[in-house]
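Left out: one protein chain. Kept in place: all the others.
For reference, chains read A, B and C in written order, and residue numbers begin at 1 within each chain.
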Amino acid sequence: MSATTVDTRALLDNTTDDPRRRAPLVLNHTEFGFVTDTVCGVVERTTPRSWYIAFAAALLMTGVMFAMITYLITTGIGVWGIQVPVGWGFAIVNFVFWVGIGHAGTLISAILFLLRQKWRTSINRFAEGMTIFAVVCAGIFPGIHVGRMWVAYWLFPVPNQMQMWPNFRSPLLWDVFAVGTYATVSLLFWYMGMIPDLATLRDRATTRLRWFVYGVLSLGWRSSNRHWHRFEMAYLLLAALATPLVLSVHSVVSFDFAVSIIPGWHTTIFPPYFVAGAIFSGFAMVVTLVIPTRHFFRLQEIITLRHLENMSKIMLATGMMVGLAYSTEFFIAWYSGNAYESFTFLNRAFGPYAWAYWIMVTCNVVVPQIFWSKRMRTNLVVMWIASILINVGMWFERFVIVVSSLSRDYLPTSWGYYRPTIIDVLTFAGSFGLFFTLFLLFVRFLPIIGMAEVKGVMPAALHGEPGHGDYHGDVVERVGRRGGAR
Amino acid sequence: MARDRSDNIFVFPRWTWVLRPGFAAAVAGGLLYAGLIVWLGFSPKTTDVGYAPEQPVPYSHALHVGQLGIDCRYCHNTVEQAAHAAVPPTQTCMNCHATVRKESEKLIPVRASYASGLPVGWIRVHDLPDYVYFDHSAHVRRGIGCVSCHGRIDSMDVVYQFAPLSMGWCLDCHRNPERHLRPVEFVFQLDWVPEEDQLVLGRRLREAGGINPPVDCNTCHR
Amino acid sequence: MPSLINETGPMYWRSLDELARTPEFAEAVRREFPNDEWDRLPAATRRQFLQVMGASLAFAGLTACRWPKEEIVPFAHRPEDRVPGVPQHFATSIELGGVALGALVTSYDGRPIKAEGNPEHPDSLGALSAVAQASVLGLYDPDRSRQVILRAGGQEYAKSWDEFEADLAGQVTGSGDGLAVLSEASSSPSLGRLRDRLLAARPAASWYEYEAVSFDGERDGLRTAFGRPLHVLPHLDRAHVVACFDADPLFEHPAAVRLSRGFAASRDPHRPDGMSRLYVVEAGYSLTGGRADHRLAVPASQVVGLLAALAAAVMERLGMPVPAGLGDAGGGPSPESFLAKLADDLLAHRGAGAVLVGPRQDPLAHALAAVLNAVLDNAGSVVSYHELADPDRPSHLAAIGELSARIAAGSVKTLVILGGNPAYDAPADLRFAELLGRVPNAVHLGLYDDETSRACRWHLPQAHPLESWGDGRAWDGTLTLQQPLIEPLYGGRSPIELAAALLDPVPVRGWEIVRDTVRAVAPAADFELHWRRCLHDGLVAGTAAPAAAPQLDLEAVSQLALAQEPPPAPSANALELVLAPDSKVYDGRFANNGWLQELPDAVTKITWGNALLLSPTTARELGVAQEDVVAVSAGGASVEVPVDVLPGLARFTALLSLGYGRTAAGGVGNDIGTDAYPLRTTAAPWVIPRATVRPLGRRQKLACTQDHHAIDTIGFGERNRRVANLVREASLDAYLEDPEIFRHMDHHPPLEQLWKEGTYEGEQWGMAIDLNACTGCNACVVACHAENNIPLVGREQVIRQREMQWLRIDRYFRTPQGVAPDEVEDAAMVFQPVACVHCENAPCEQVCPVAATQHTADGLNAMVYNRCVGTRYCSNNCPYKVRRFNFFNYRKRMADIAKMQLNPEVTVRSRGVMEKCTYCVQRIEKVRIAAGNDRRPIRDGEISPACAQTCPTRAITFGNLNDPSSEVSRLRGDHRSYATLEELNIRPRTRYLARLSNPAAAAHVDAGGGDHGKETA
Partner (left out) sequence: MSRHQTQPDAGGSYGYLVAFDSVEQLLQAAARVRDAGYTRWDAHTPFVVHGLDAAMGIRPTILPYLVFAGGLTGTTCGILLQWFTNAHDYPFLISGKPIFSLPANIPVAFEMTILFAALTALVGMLALNLLPQLAHPLHASRGFKRATDDRFFISIEARDPIFDPVATRQLLESLGGSAVEEVPG
């Protein structure tokens, strides 16, 4: 059967809401085999040349980044534009940017899972992968931004001859734990969800190598329902843990600023504001990646237009939240009557960094408004461009917060103006290289869609009980029965 | 049939079930081993203690201090006034060796230095990092004996590093000096032992002298 | 070309080791200790080469890590008074512009590492100017010349001193015909003695003295007024009204330290007879102008006119006949209000005022000042006159002019130049550099192989003042001794040694010459004892010139006045260009001194170069903006220089400082800034009329440590709003009305802790900085730089806002509200020294993830370099932005010889580490240990950080806050005491004492903060 060609006469738009029947999540097909073949096909088909080209490009960019880092380590962080007063520049901006991106994955997997949003199944694997890669990129920057990278391990509580310990009052140390935990948990979540699908790849293996690799990775999964039973429970628990985690991580990241005394940083609104922003940017990045991928690998029937429309709606919502945060900041700056605070915000909007501020506002608040219109929500090109603009805007949000606040704090004599160097820019560009390298490897060698989960929400799996069929239904209603193994 | 993509079946051999506990054991053991290597291998106790370089002149503290009973301060005469317990000038050696062992082979560098005025290049044994500021006077004037840090110099033919001289080691004493405090008159007496319990004595001396060693960073780092 | 000329640091070490074994070296030692008597002197032993040796080898070890093993190199024969690692202090002197400043130099294991003031010395009083302190760095400058060089036929040959002496013996014949000596300004009695002997022994020889920056205007002015030149010595501590006409007694004056101390005393609001009032008339801001109660910005050329008008006004009111030529001498604008007010004030305080005129003004101005001081009875009370040692010498300009003429006439065969750099700084119209080429045998003794040396046949390495014997006179004439602290690093010789060589070929040591001078000047029964005492004190007591009571010759003054034609008033196409010695490199001699190059100019805050200063309105009318490069032309010459727009300058007046654009200064100073000497002529040495400014359409960044970028309107407004609160100021009257006035100046909610208040027992260190005493002179900044091994970062890094000074002096201009940045005409200038204030609730501490900065038991905010990982979070979170970061290893290119200056008591920071003011914790620890050793408490004032130690006005006080009797506690109890950014509840340990202005009644508006005081009162 043909998984590789899409029947163009077939129905591809499932965005119309028909109250009489729930909108299908997989189009034109009812047999499970179709899902297996389509998704595994991505991995099993011979590698297209275009993949090699893209991979080479990404690899090149990664090389650039590591070249920059080598130069940085051998020469000193003076090669960056940072100075006094602006002691944090691109490195921290990029860190916050990437961590923010990293939030969509866990959010889609965990929160939508708890909210029983079935449509998540086609994109969660994808988003989780993206999370891991974003966090990897984010993780690089705190490491290299310190003046003496070779003693960066002092940030961890390692017993040593000095009998010195890190200072747990410092938000940076909270960061270490938050980001560390987040990376670990996201990885667990991602891998665990993948085990059954890896088993599928194992069982479809035609070469010894593939069989061995996927065999080991799938840990000998044999689809036993007694295993599924605990698997579901573990998955539910991980989701329940990851949800507060994902909220806490960006809150902690925002503490780096909120706990300081710098006007423009010292704000109680930061945690919710940062989390909303993170979700916002995360979804934007998913859209940016999903649209080309689904087109390229012909996944239109599994990652349907409805999925994309839903994501547009979420971007619209989070975009408005971020916009609200911006205006609240201004209101409070004025309302608090704190002279330093109000100057900082006037300065943001009309000072030397006004250009950055208005780029941010345009991309993050104005652009998403187009998603009020359904035509825009269902127009892939528009959606794709908008998502990229939102990514740009969110990067600038971090730039404005970090740089413009620092550049003019309390004593006018030590005001300054930060200019990035070419090293700054290339390092940032290079981190995208790393991101795409990992992403390309992922789409090439791993199941980019959770087959077992998609199958679970297909009509054939629901044995005529509409409204049921998602994992936790039975977890919740199950009561102890006699007999059986434990 | 259509769904079956390959005729050959791959199966893992039965013995692989052993891997599970084996793997777990390997991971745990490996981590423990690595930890121990780092902890023990890089500790100053391992790297520094016992460092005994060969000196240009085979000067024996065992002979001069142990047997002849020369006081530490005869040579290291700045120890009570200054941060450095200065290594003596050649002159000091010659005070005796102008008459004693005039012809000795071993003393050739000393005599040469005395004649030319060029220094004898001794090798530093107790070498703290440049960012550490240790003051001998502050310690000996408060009743910390030489022996506490340098060991029984009077029995060393070749001086070696007795203590790790690590920050943790310094802190231990700065936090509980009573373990080492002694009456100032016995500071330079290497073989002195208290009649009473050291801790009792130490606490009394600490009380009396109002000795509260600071543990602030800039006590040693400036 | 012989390679020895450009030896580098490491080369030096090697050569030294070899040296130690060569016969030449043995010879050097012999010359060093000629006889036994020598060895008995304490001074003798410390110059044993062993120390230099020891230092070199120690450094070889010090830079190494643990496991290339480190060597200990003890003395072979340790001197009596030497304890290794314990610094010693020696009194010596540093001569600048012919005035000797007493200094107390710290020597660490034989290495002079820091110069401080000599408390015994009348002009130093324990403090030292920035420039004088920086001379220590000059000693170790790797670019100093190391070699006698003979230049002939376009070739350079490395020669020895013997070869030179042989050659000289051939050149200088019996009567000394064709022999001329050009000395830089010197008050050295020894040199004077040798000069007289030389001129006696070789009657045909001639002796000239030239220095670009001199006080000859005053000499000539007083010669007119009193018939003979005298030194004017103001006693500002006694003054009630001080009027400065283009004068800068607080900074530019050679005795500035002494005058500043006096001024500060007179500004004490609690002075029994009230606080003094300062009037300043000047072209652009000087530090004195910054402290003025009433300031008038007029073109420099108009000052004399105002003086004449003032003199006339005063004499009229005294009912004296006004001599001809005075009343109408001033052609320029004469704002009645100001002059009238000043006249009234001076008359109201007869005998308690001073009228001072600066070196830029021509003799008439000085004469008029003399007249005013005389008729007001200030002479003898506030202003005293002192006889000069060399009353008859021609002025420097005349001397160099005459010498040039004689060279042009070809009548000079051998020209011996003792120091100085005339080829660079002689008036442009003389073309002196070219003339030098025509002298068959020109000999230049200099610290550097500089512009002059390159135009001469012989270059001789000069011994640095810290390497050689010498003497000089303080401003009041006190004989001050200069003794070496180290063997000449590069075998140089001092001017007196060279001068002696002109007399007899057998080299005489400077030591003998100075001894003979002292013996001659101050004979004593037991000379040996007397000599030792003088060496110990650094001066010969009781040698100050007696005060003179000269007779005023009004007639001569009015003649001079009549002879003067009124100068033209400047306009947009005929600007007035005012030249000034630079506040850092002076006349250019310090161009290769990194500390001074990187020191922000007191007023402009520009480092590494100079700029053409224009007032905002003038700049607007000329159509030039900040950092535009312009061509400044006058009298045919033209130079290119970037513009710095600054308030407080007279309209159509441009200021430019000398001393930059050196071509042979050395690796540091070459091609830094713009050389202004081409514009300077014999006719118009300082004030150049009819100059034009033409924008070249280029821009050039100024390495400025403040306002790093052109300020926008929002920022400008906000800055003005904040200044009032940061630098609090009120008029004396307002303050006396309501002593609490400064507490009312900011309003914030009660400062409560979230948690239990910490208690602080034992010594608790704190600091008080009196803004009413601070003049912004930068002495503390250099002292801090020298004490704490602060690295130099260079122009590029300063532009990128990475300067490293721990202590900076913030300079603000108070501009009236609502004035646009480019319309500011006049604005009050205020200073505020800012270093780490050691907050009790330090924001920097809580954010450091590795606890590299934490609070100590004695209340210091400790910065632990070796723990720092360099997140820079602390710097971000510091509201004062006083933390400094090592973005690179700024010592990578540091020559080994320069490392000899480093203070061993302070860790040398490496790359990627944060640093900041430590309250000089090394000094605290030193005293604490010493006090603990002999079981005694620490005395108040026993600990003094480098900045406090060197402050000329004693504006900085350090001490124990837990001791209610300590000076610092007293000052913090003062009504004027306040903390900046108090509302953040960070509890800074450094507090400021507010500034007071003392405007004349009915003139509060003119005073910077006076009106503000009124509002809140």
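Convention: a contact is a pair of C-beta atoms (placed from the backbone, for glycine too) under 8 Å apart; a residue touches a chain by one contact, two chains touch by 3 or more.
If you're wondering where the values come from, they're calculated on a predicted model, not measured in any experiment.
In the full complex, the chain left out of view touches A, B, C.
Contact with the undisplayed chain is limited, among C:Gln854, C:Thr950 or C:Thr990, to C:Gln854. Here the missing chain is touched by one residue of A:Ala23, A:Ile53, A:Val425 or A:Ala460, and it is A:Ala460.
When the full complex is taken into account, the listed residue touching the unshown chain is A:Trp228, out of A:Phe55, A:Trp228, A:Phe330 or A:Phe445.
Interface with the hidden chain, as seen from chain B, comprises residues 3-4, 9, 11-17, 19-20, 171. Touching residues on chain C toward the chain that is not drawn are 753, 755-756, 758, 839-843, 845-846, 851, 854-857, 987.
Considering the complete assembly, chain A touches the hidden chain via residues 31-33, 36, 157, 163-169, 173-174, 177-178, 180-181, 184-185, 188-189, 192, 196, 199-200, 202-204, 215-216, 219-234, 237-238, 241-242, 244-245, 248, 252, 255, 451-453, 455-456, 460-463, 465, 468-469, 471, 473-474, 478, 480-486.
Quick note on the criterion: only the chains that are shown with their structure count from here on.
Just count the C-beta contacts per chain pair and the biggest one is A-C. Chain A and chain C, compared by their mean Cα positions, are separated by 60 Å.
Separation between the centroids of chain B and chain C, computed from CA atoms only, is 48 Å. Distance between chain centres (mean CA atoms), chain A to chain B: 52 Å. For chain A, residues that reach two or more other chains under the stated contact definition are 164.
Those residues of chain C in touch with two or more other chains are numbered 854, 867. If you check the complex, the residues on chain B that touch chain A are 2-3, 5-6, 10, 12, 39, 43-44, 164, 166-169, 171.
Residue ranges on chain C touching chain B, taken from their complex, read 20, 48, 50, 53-54, 57, 61-62, 66, 69-78, 83-86, 854, 856-858, 860, 862, 864-867, 905-908, 918, 921-922, 925, 929, 932-933, 935.
Remark: chain B residues 53, 78, 81-84, 86-91, 113-114, 116-124, 127, 129-131, 133, 135, 137-138, 141-142, 209, 214, 216-219, 221-222 touch chain C in the complex.
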